[in-house]
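One structure, as structure tokens, below. Some questions next.
Missing here: one protein chain of the complex. Every other protein chain is in place.
First chain written, first letter: the chains are A, B and C, and each begins at residue 1.
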Amino acid sequence: MNPTEKPVNQKAWWLVLPVLLCVAFSAILPLMTVVNYSVQDIISPERRVFVGTEWFAAVMRDEELHGALWRQLQFSLAVLAVEIPLGIALALSMPAQGWKSSAVLVLVALSLLIPWNVVGTIWQIYGRADIGLLGHTLQALGFDYSYTGDPVHAWFTVLIMDVWHWTPLVALLAFAGLRSIPDAYYQAARIDGASKFAVFRYIQLPKMREVLMIAVLLRFMDSFMIYTEPFVLTGGGPGTATTFLSQYLTQKAVGQFDLGPAAAFSLIYFLIILLLCFVLYNWMQSLGTAHKEHAHA
Amino acid sequence: MHDQRFHKRSIFLAAYIIFALLPIYWMVNMSFKTNEEILSSFSLWPQHFTWGNYLTIFTDPSWYSGYINSLIYVAINTVISVSVALPAAYAFSRYRFLGDKHIFFWLLTNRMTPPAVFLLPFFQLYTTLGLMDTHIAVAMAHLLFNVPLAVWILEGFMSGIPREIDETAYIDGYSFPRFFVMIFLPLIKAGVGVAAFFCFMFSWVELLLARTLTSVNAKPIVATMTRTVSASGMDWATLAAAGVLTIVPGAIVIWFVRHYIAKGFAMGRV
Amino acid sequence: MQLILEGVGKSVSGQVHLYPQTLALHPGQVTVLLGATQAGKTSLMRIMAGLDTPTQGRVLVDGQDVTGLAVRHRNVAMVYQQFINYPSMTVFDNIASPLKLSGQADVAKRVHELATKLHIEMFLDRLPAELSGGQQQRVALARALAKKAPLMLLDEPLVNLDYKLREELREELAQLFATGDSTVVYATTEPAEALLLGGYTAVLDRGRLLQYGPTAEVFHQPASIQVASAFSDPPMNLLPAQTSATGVALPGGFELPLALPASAPKDVVLGARASALRVQGQPGDLQLPGVVELAEISGSDTFVHAQTPVGNLVAQLTGVHEFKLGAPISLFLQPSQVYVFDAAGPLVMAPLRSGRMG
Partner (left out) sequence: MAQIELDLAHAYKPNPQVETDYALLPLKMSFRDGGAYALLGPSGCGKTTMLNIMSGLVVPSQGTVKFDGVDVTRSSPQERNIAQVFQFPVIYDTMTVAQNLAFPLKNRQVPADQIRKRVGQIAEMLDMSHQLDMRAAGLSADQKQKISLGRGLVRSDVSAVLFDEPLTVIDPHLKWQLRRKLKQIHHELKLTLIYVTHDQVEALTFADEVVVMTRGKAVQVGSAEALFERPAHTFVGHFIGSPGMNFLPAQAGGGVLTVQGQAVQVPQGLAVPEGALKLGIRPEYLQVSAVAEPGTLAAVVRQVQDVGTYQMVTCDAVGVVLKLRLTPQAQAPQVGAQVFLHVLGPHTCFYKNEELVA
């Protein structure tokens, strides 16, 4: 008899109610105000005019938004391309048990505990030619490095900062996946004379698939809404080289105070996230269930 | 493990750890220098070691009040998030009910919502409620991503406990609340600890909402730090010291949950 | 305590786990639910306990309808397959928990009494995780007994234990149930356990209740081929045959003289348990030449699997006998031990059981 199905019990709604109230208060109410603003022109608190989808059309045509969206996609894909493989490699090199393992885990996870603006500050100092170790060394090596002046340097510095900040998350997830592999698989591989690569390709990778899906979901989403670190490091500069979606939206909403377009843009931004999340979540579930079926067969 | 392979792996690991710790070391190094020494000479070790920067932070109310404010709203948020998430996680872990899949997905999307999207509405909402510049405002705002995270982590830990234990308790005559407190909670102690740690951490590190919803008497440390960035002369030394102090709480707490870090980050899925 | 399941059926998301069936348990007796995995034993048991509500039908306790009643308000005790105990409590607290909850007096004395009865008195202050599988299951048993519930349910409690440990615990359980006065329901896949526990047996197959009656009667008078195969280990030899003037004709020209009742149909199936075949022929036996496929030794018996012209047969011999794979062998079928079934399933004739009440 397969493990009995979870029983259906509508009374469970009472248990979920508190969460619904909390998250509704902090998500649905605000979302309603955004929708409200996105279809009106607010000239002054008293005078509001219904404008339908005008703001949405304007936002869609906004060149600067396209630039920001394109830079954001480039950045998020670059983040995945670097952090996923680096995270896996790091997980593979981490000791499995004992105090060494805990020590390495804490050291590696340290960067995840730092407030996001402090990460920006650290790299802001670290990269400066006059007072930063990195900036100073690069200058000494004759490399004219300036993350405030050169857009390419700025983009790469933001990328490396994100890699430095978030790769441990991927490493920890991959490490958790590795630790769930029973020892018998490694023994069988040794008995079959499998090479190190074969062990990775046929045992470790398939077993890490589920957690790597979570890593991709988390890393893509979090990088897609990055704001604080680039804002503190480069303020989005030079020019708009490192201005990504969240910063562009904040400038529009708080900066220029034109609520309509900002609200419309917020909704579009939210829908893009919802869509990507839906695709990745379902892919993860199908992999999860496929994985679970194997476990039961 | 053959020596040769082990050797290569530990070099790679050592290299990464150096890469990870260098920037932090550089900030700590600066936090013990005076501004003059920072700007005048470049040295790997503070020549004139000083506790001055830390002293200013611990004496200047505009600095240390930032830490206190942060700790207050982070604590409130963590308590609310975990206590609200516990019953919900139990419901998701133990029962199927109308729309349970959709709610679970909706919680995920909330965890993934960019704070920037809710910047404006929160500002509006809390001003109309008269909650602007209070700890409660920031604590409530952070529920947006912390409650879903807590539910995910706790549901993962709870699913590890066989359902037959609940049934045995009901058979023995335990009522739900008594069973939940006396038998179930001790079994997921680790899960509650990990969920609390992650709520603490994600609330502590957030800047955008915390800065927007506060001005004076609830201003968090993360906000005071960005203020000095735009000040006239760059007060690097104090900034570095403040930065170091923001890492300390996380570093202390992580040691207690070090065995479950990975499971927590995977939102309990592993 | 009189438990009656009236037309109880259970299907989960379209899949039928239990077809509607009525079962009135004999009060104060042991009822064994016998059936292969997936036969519906656990589903039936969970409905009896009140852990699940049936899709249709009613559950009556002493005439009162308790179908929807939550398990907390039912007075039942249950032991699971995977030795379920409260991991965070000591063995003592585990056993004492039902007593404390119902506010009974002299809890400590009762716990010590039960622990001694189940030979775990030396582990009372230990955590369940520190004990072996067998000891953990004894703790779960002690907790179930502590409740003195009128209905006690055990879902294949011995399946995860060592072979020899299963034997010992089976005897202890038989004695425990004999002394207790509660109605006991015991699920198992092993016919030997049903026979050893005695009492009554309900044979289940793919969600259907095939037969319910005194264990010996169900074994010796199986209602159909399904009951006979479910209730024999190794599986009963079933040989399709035709009735003839003097008895039964088997493929390959073998004749077996049998006094069949007039109502016997043309196409029948001969049923012979492994114990009905032997290697030393006696007058009147039907000799079947064959080739040894496998000889299984179970310590006290040897089961010889042989290919014969009438089909693959399994014979049970007392003691240990060595057979070479592929060696020729003659099996002798005792006519007095043969069952005859209608090809469609129902029993036509069962062997007479000499000198013992039915």
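One rule holds in what follows: a contact is a pair of C-beta atoms (placed from the backbone, for glycine too) under 8 Å apart; a residue touches a chain by one contact, two chains touch by 3 or more.
What you see is a predicted model; the values in this text were computed from it and never measured.
For the omitted chain, the shown partners it touches in the full complex are A, C. From the options C:G57, C:G198, C:G281 or C:P335, the residue with contact to the chain not on display is C:G198. Across C:S43, C:Q136, C:S232 or C:T308, the residue that sits in touch with the chain not pictured is C:S232. For the options C:A96, C:L204 or C:A295, the residue in contact with the chain missing from this view is C:A295.
Contact with the chain that does not appear here is found for just one residue of C:A36, C:A70 or C:A108, C:A36. Touching the missing chain, out of C:H17, C:R46, C:R110 or C:R273, is residue C:R273.
In the full complex, subunit C touches the hidden chain at residues 36-37, 132-133, 162-165, 167, 189-192, 195-196, 198, 216, 219, 231-232, 234-235, 273-275, 293-301, 305, 316, 318-320, 322, 325, 336-337, 353-356. Residue positions on subunit A in contact with the hidden chain: 182, 184-185, 187-188, 190-195, 198, 202-203, 206, 293-294, 297, in rising order.
Here, only the chains that are shown with their structure count from here on.
Set against one another, A-B and B-C show the most C-beta pairs in contact at A-B. We define each chain's centre as the mean of its Cα atoms; on that basis subunit B and subunit C are separated by 56 Å. Counting partner chains per residue, subunit C has no residue touching two or more of them.
Across the assembly, subunit B contributes no residue that touches 2 or more other chains. For subunit C in complex with subunit B, the residues that touch the partner chain are 49, 51, 70-72, 76-78, 80, 82, 84-89, 97-98, 101-102, 143, 147. Residues of subunit C that touch subunit A in their complex: 12-13, 37-38, 41-43, 46, 52. Residues of subunit A touching subunit B in their complex: 4-10, 12-13, 15-16, 18-20, 22-23, 25-27, 29-31, 33-34, 37, 89-90, 92-94, 102, 104-118, 121-126, 130-134, 136, 164, 168-169, 172-173, 175-177, 179-180, 196, 210-211, 214, 218, 221-222, 224-225, 227-228, 232, 245-247, 249-250, 253-254, 259, 262-263, 266, 269-270, 273-274, 277-278, 281.
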